[in-house]
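With one protein chain removed, the remaining protein chains of the complex are shown where they sit.
Letters A and B mark the chains as written, and numbering starts fresh at 1 in each.
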Amino acid sequence: MQNPAIEYDYTVARWFSYLAILFGILGMGIGVWIAFELAFPELNYVAGQYSLFSRLRPLHTNIVAYGFTLSGIWATWYYVGQRVLKVSMAESKFLMFVGKLHFWLYFLGTLAAVVSLLLRYTTSKEYAQFEWPFDIVVVLIWVLWGISIFGLIGIRREKTLYISMWYYIATFLGVAMLYLFNNMEVPTFLITGMGDPLHSVSMYAGTNDAMVQWWFGHNAVAFVFTVPIIAMIYYFLPKESGQPVYSYKLSLLSFWGLMFVYLWAGGHHLIYSTVPDWMQTMGSIFSVILILPSWGSALNMLLTMKGEWGQLKENPLIKFMVLASTFYMLATLEGPIQSIKSVNALAHFTDWIPGHVHDGTLGWVGFMIIAAIMHMAPRFFKREIYSRKLLEIQFWLQTTGIVLYFSSMWIAGITQGMMWRAVDQYGNLAYSFIDTVTVLHPYYTLRAIGGLFYLTGTFMWAYNFFKTMTASRAIEKEPQFASPMAA
Amino acid sequence: MDARLIQGAAYLVLIIFLTIVLYGYIMHLYRSEKKGKRNYEKYGKMALDDELTSPPVEPLEENEKESK
Partner (left out) sequence: MFSWLERNPFFFAVGVFIVIAFAGLIEIVPDFAQQSRPVAGAKPYTLLQLAGRQVYIKESCNACHSQLIRPFKSETDRYGMYSLNGEYAYDRPFLWGSKRTGPDLHRVGNYRTSDWHANHFWDPPAIVPGSIMPAYRHLYKNVTDLETAYAEALTVKKVFNVPYDKDIDGDGKVDVPLGTFEQAKKQALQDALKVAEETKRKDLVDMVKQGKIPEVVALIAYLNRLK
């Protein structure tokens, strides 16, 4: 029945992988740079106004979230999607075209949006800074992805959708809904016919805008940094280790648990603000409940390795993925702790928050994408991975980087939070604001060094990938489980 | 009607409904496995045997045979 000539077509997956590496280096590079700027402010001026911290910070967040992470998600989608549905993109000219269009529109759109941020076009809403024309491009990109998902499902051979597919579909729907509602804005030029054509004004005002923004902001984290990454690990960890998921039933339950609980937790970004009290409390409570489905997924991943822990020693890709699950557990425990009202009073507005975010992004998202792309590389190029040793060194270097990052930010955040509220014996504030800034210098330095470690690892990853593509030893057929690698 | 009240009621109803659904789902998962109707764990294989040439865990053609 099968046509032996048909093979999985990895063209689009490969393209997105290149892009993930490119945006990874760019986004993390800017991140490291601005981390150093906080420690050594003179660095703000190297490129005039274009290197000011405030200009580059949105660039950093947008490139890592929407450049690096989305590329990684799509690289794996165009790979995993075919495989778990058992259908090749080569079987449909239409879907192939959609995939390629998706790629180019995304690539060019992201570049243009990034340039617009450099030129000060921003709506100022975090992770939704792009002005309205770019939002429309984003919508188009999203629609193309939707066509790709449901088109591929339409011609599938496997009746039941594998759990990864569930998560990809949820990503698609979740982001579509959130992005649309949060970016509701009125282009001022269209109404008045004057001023800058790119300028727009938010449909919501003040507290409403804040509610919509953090409902979006929080769940953008859910549906960009969590849900699709779980989709990845549910495929790549079993595949690389040759072990089926520990409990498929648990994975289904965690899925629904996560879908239901996550959306309610957005209120924890607005604790002690002017949004209604009940909503703050709800955000708090649901954040704590969120531990359950999150840990359900994470434990499921770790237990998949049951009895096979020897692989952890031998296979650096397994190392990356197991540590990713571990960081996922850490981040999903840390988040709820920060959502508790009394803790939030201390932690909000401090460096503990970026510390928490980077636990998740560097440890969980970054590691998972790195592992996934390195797993795919031998399949893309029919060559073994260029160097196991390099992967090992990268792993330890990046792990050290993350530890430096979050430990320094924990200390910095708690120090600053405590100093803001400290009073002397008469009940007056003990410190002026600038005291709470200068005290952070050593931690900012340490954090930047941690980031530099991670960035170095990213360069090693890029090199290893490039060498795998060009100079590594060829393999006759696609490996079934563990990715072959040269010492 | 007070918007607050609708909000609270809708919230409560949803929570109860979803809790029931979730527990129902757990029961469904285990019961269908016990009865031998369907073994969910076999779907885990989908990630492992994912060559184009490997037989699907559940081919699409069987659609009519066990629709419930």
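In the analysis below, contacts are C-beta pairs under 8 Å (C-beta built on N, C-alpha and C of every residue); 3 or more make two chains touch, one makes a residue touch a chain.
These numbers were taken from a predicted model, which means no experiment stands behind them.
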For this session: Kindly name the visible chains that come into contact with the excluded chain.
Result: A, B
Seminar exercise, completed: The one of A:349, A:396 or A:481 in touch with the missing chain is A:349
Exercise. Of the residues A:21, A:38 or A:460, which one touches the chain left out of the display?
Worked result: A:38
Seminar exercise, completed: Sole touch to the unshown chain from A:11, A:122, A:326 or A:407: residue A:122
Seminar exercise, completed: For chain A, residues touching the missing partner are 37-38, 41, 44-45, 48-49, 52-55, 57-58, 120-126, 150, 153, 159-161, 166, 169-170, 173-174, 177, 181, 186, 188-189, 191-192, 194-196, 199, 201-213, 215, 219, 256, 259-260, 262-264, 266-267, 269, 272-276, 279, 282, 345, 348-351, 353-354, 420-423, 428-429, 433-434, 437-438
Problem set entry | chain B residues that touch the omitted chain in the full complex | 3-4, 6-7, 10-11, 14, 18, 24-25, 28-29, 32, 38, 63, 67-68
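The rule we apply is simple: only the chains that are shown with their structure count from here on.
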Exercise. When the C-alpha atoms of chain A and chain B are each averaged to a single point, how far apart are the two points in Å?
Worked result: 27
For this session: Over in the complex, which chain B residues touch chain A? Could you list them?
Result: 18, 21-22, 25-26, 29-30, 33, 40-48, 50-54, 56-60, 62-63
Problem set entry | chain A - residues contacting chain B, complex | 2, 4, 6-8, 83-84, 86-88, 156-160, 162-164, 234-235, 238-239, 242, 244-245, 247-249, 252-253, 256-257, 260, 478, 481
